[in-house]
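Missing here: one protein chain of the complex. Every other protein chain is in place.
And now, chain A:
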């Protein structure tokens, strides 16, 4: 269970309306948090900006793009250890889907999850601090890029195992239905997950129980390096249809198309008409992960990459702005300032004390035996 979200005491904190003065005193407002603090980060006192206008959606796409570029830079500089799976190119999917969700709705995410997590409301400074392994990170530096979560925002976790979040999302959707809560759950996954058994098992469960669940397939054409064309028999949509799940192909490079499809899907799920499957056709402009940059892999042609880059979701979202040039410049400047702040916050934050390496291992507080004799 989450300590904050409990069906027996339905979530009453709307992050959009919460008054920071009356919020849980244990929570930390990320805008004022002290980077040296070891207090837990929290979304409780956070205000999530709605993605309800073209400008807001452009802004979020711009934020995700800039965040991912900053993360790439910090991987190169060694401030982020391990690596990341850049979301660059796929931003319209996260933003379009999250624009269709309400604050109380939930998501599960993937190894390529920064976009989902930001679009669902985690402030970039908390996510960047997490990537940099700092105590102020969304997961207190315990999860990193592949496990970012914020239960209070309905983010049940990114996941390092392909497809593994989908049945977890179904469990949350089952709980919502049992509690007669007006909540839907969106499970993000890639084309690689189409070949995982749990995904097919979950399609079946969601269909027989009419769960309020959105299956959001981000088909970026490749499971790491294996082309979907060489890996997926039939089609994603046909598979979903085979389970009696309503399924639609969506232009995943167009945030308005994704939002429209996701809004219809969420409305349908909320009305008790069962799950919807959206295959969002998209593309990652970068490699599978940051390590790939060091290799010269030739599984994609320059022409193919260029053709998709020509359909950059950032540009199409910018084109939808009313006063394109001026508005874009203003938003870009805001986002740049926000990312400067995120960098300063993350890199200025403390790294965890090694003596706490086993903290949070058990919710009961159980301390494991040491690995070596004292």
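Criterion: a contact is a pair of C-beta atoms (placed from the backbone, for glycine too) under 8 Å apart; a residue touches a chain by one contact, two chains touch by 3 or more; residues count from 1.
What we mean here is this: contacts and distances are computed from a predicted model.
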Choices "1,2-phenylacetyl-CoA epoxidase subunit A", "Alpha-ketoacid dehydrogenase subunit beta", "Cytochrome c oxidase subunit 1" or "ABC transporter permease" - which one is the UniProt name of the chain not shown: "Alpha-ketoacid dehydrogenase subunit beta"
Touching residue (missing chain; options A:132, A:176, A:214 or A:236): A:176
Chain not shown: contacting residue from A:161, A:324 or A:337: A:161
Touch with the omitted chain, as defined above, among A:205, A:241 or A:257: A:205
Residue ranges of chain A at the interface with the undisplayed chain: 1-3, 5-9, 40, 106, 108, 137-143, 147, 149-152, 156-157, 159, 161, 164, 167-176, 178-179, 185, 197-198, 201-202, 204-205, 208, 359-364, 366, 368-369, 373
